[in-house]
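For this depiction, one protein chain was excluded, whereas all remaining protein chains were kept in their positions.
Right, chain A next:
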């Protein structure tokens, strides 16, 4: 099963988005694992992640995280600010799926 990891400062606000995304995967009858982790746990979460999306508030970590993820060939991107703020699970899921494709 493919795994999407969402990452923000404390893993709190992203967990709200995770719920929306899970609802969307059910609607589309996909089997995906989606989790939210604090930025502090990025390294350990990366091991079994297929794609990592960062909350816009921790976009300053993108360069460092990309350096860690690049050798493993795992895509990383920052979630669009408006999609994040309005908790658009469908849009963010599309984004994650596009990165994994």
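The rule is short, and it goes like this: contacts are C-beta pairs under 8 Å (C-beta built on N, C-alpha and C of every residue); 3 or more make two chains touch, one makes a residue touch a chain; residues count from 1.
Following the convention adopted for this analysis, contacts and distances are computed from a predicted model.
Chemist: What is the protein name, per UniProt, of the chain that does not appear here: "Hydantoinase/oxoprolinase", "Permease IIC component", "Dihydroorotase" or "Iron hydrogenase small subunit"?
Modeler: Its record in UniProt gives the absent chain the protein name "Permease IIC component".
Chemist: Tell me which residue among A:8, A:32 or A:96 touches the hidden chain in the full complex.
Modeler: Within the whole complex, the residue contacting the unshown chain is A:8.
Chemist: Which residue numbers on chain A touch the omitted chain?
Modeler: Missing-chain contacts on chain A: residues 8-9, 12-13, 16, 38, 40, 43-44, 55-61, 63-64, 81-82, 84-87.
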